[in-house]
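Yeah, one chain of the complex is gone here, protein chain that is, but the others are all in their spots.
Chain IDs A, B and C follow the sequence of writing; residue 1 opens each chain.
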């Protein structure tokens, strides 16, 4: 299994039956493929509905996900306007949001929307999601393509949200943002703490109950 | 024709084709009976719909006006929730609101929701209506039951809105609130300016174009 | 999927002394009468009641006032229930009168994660007492704060088993916004249908907001 799939599979284990979940574009979208049997979640799509399915019965030009891609809606799903969509998001009615990250720091700050001097896509709904969802999970590869650390002491890119991240899942492990700092709770089999630390700028606290990363088989 | 009917009939002449109109409980509600032919207005009912008709096809317990009385809805009418109802009202989407008044003063202040020491019914939607409607018409009998003036130099009852009244229609005439004060524009046949002034505490400016009150026949 | 349907006997366990409860309705129209009666039956005390009006003495939330179960009411109108005014004057009941549109926005804020709205309504009246005034682009507004409740009781025409809801005519009023603004939302509906029978475009309150419902005929 590739890194991205392992990450998506592990994130899926965080979802509980009945949760309302918003999945960002890219890797987070893959989480939908790994939701355990018996766990029914309602996927919220910030462009205006709940009950998103990955694949629709037919390609309907008016039924797309927040990335503009064709999708479906489950029976029992519902449509609404953008004000309602973000009332749900900001109002705490979304249990979990899963997003990608450019940088996360030990204060739970997240930067994932712009790199000064490069093209700026805009924050879209990300700033509302991180402030409003009850639980914010960052699903990302542990390091940048150039090998530099993304889990930092202090973000230097413009923030998406301040003190918002609860959990980080990478191909190396599972990291919880706590008041004391970043706690590594799970580690991928075959990876050492030293390796993780060398690829992480933030101070890592190793959990007393460190286990192998669940669901990596 | 009784005083209240004359008032309602005159107010109805202020309505223009296509206007969205909110009529308060009591005398203002009677305005609906006198809307001239060829003038189609949409009556907004602040409990959540537009297209109010005075009489419904049948008594539907879920179709009532803002006074809780059975009513109807015209074809092309629409239902909405209370947040939308007041978004329409506050947002300037209502062209005319017609309300009763306890006191109005020459600064356009209106008091019509409470008398200290007596039962306090509450302001309901009145404060939103007077601030949001493009035109605020007070339809009322010129004096209190005890004969005291209601059009004053300065209201002494708690206000419903500050500087909100555009027009006052009573059985004695039609009064416009202007920056210079209250202008009497129309007077009921058989009534003298002296009589009106004696029943009015506010300084009255007599219009250079004073005419008999329209539609009083 | 979890079963959200309750019978009326099971409703009582959600009610607690001292709870803040929002109840939908406008002069009793669109009020869940059975859920209100269940509060009465359980003899809940010291309620903070958020509602448009206190209805009539024998209708809607009016009964809770008459039964003296309410400690404080937040409403836009109390004139149709003389008992509310009597208890207020006797200082037995705390009444916070809120302009109706402001009440709607405060409830919407509470359900939408907003810290408040700026409204022109009430400027220059006693409504502005103890409120922050904020000037935006030369116009003065009142800062009105969110309202949130422990429990919201709403009334609807129809629900599917997922809790998706459709309201009927003027019985909609405050119900949809209250369904956003409480920790627990219980609906009283007249008709229950299977999931999928309510078209996604026609849902007025989404199922995930509705924790429980009872289905009874009117």
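Here is the rule we use: a contact is a pair of C-beta atoms (placed from the backbone, for glycine too) under 8 Å apart; a residue touches a chain by one contact, two chains touch by 3 or more.
For clarity, every value in this text was computed on a predicted model and none was experimentally measured.
Considering the complete complex, the chain that is not shown touches A, B, C.
Residue C:118 is the one among C:8, C:89 or C:118 that touches the chain not shown. Across A:8, A:35, A:131 or A:177, the single residue that touches the chain missing here is A:131.
Of the listed residues A:39, A:120, A:154 or A:206, the one in contact with the hidden chain in the full complex is A:120. In the complete assembly, the contact with the undisplayed chain comes from C:168, out of C:33, C:83, C:168 or C:211. Residues of chain C in touch with the missing chain: 105, 109, 113-120, 132, 134, 136-137, 139, 141, 143, 145, 166-169, 172, 200-202. By the touch criterion stated above, the residues of chain A touching the omitted chain are 45-49, 60-64, 66-68, 73, 79-83, 85-87, 89-90, 109, 119-128, 131-132, 158-163. Summarising the interface, chain B meets the missing chain with residues 17-18, 20, 40, 42, 49-51, 73, 75-80, 86-93, 131-132.
We adopt the following convention: only the chains that are shown with their structure count from here on.
Steps from chain A to chain B, minimised over paths through touching chains, total 2.
Centroid analysis (C-alpha atoms only) places B farthest from chain A.
A straight line joining the Cα centres of chain B and chain C is 29 Å long.
Shared interface positions of chain C, i.e. residues touching 2 or more other chains, are given as 108.
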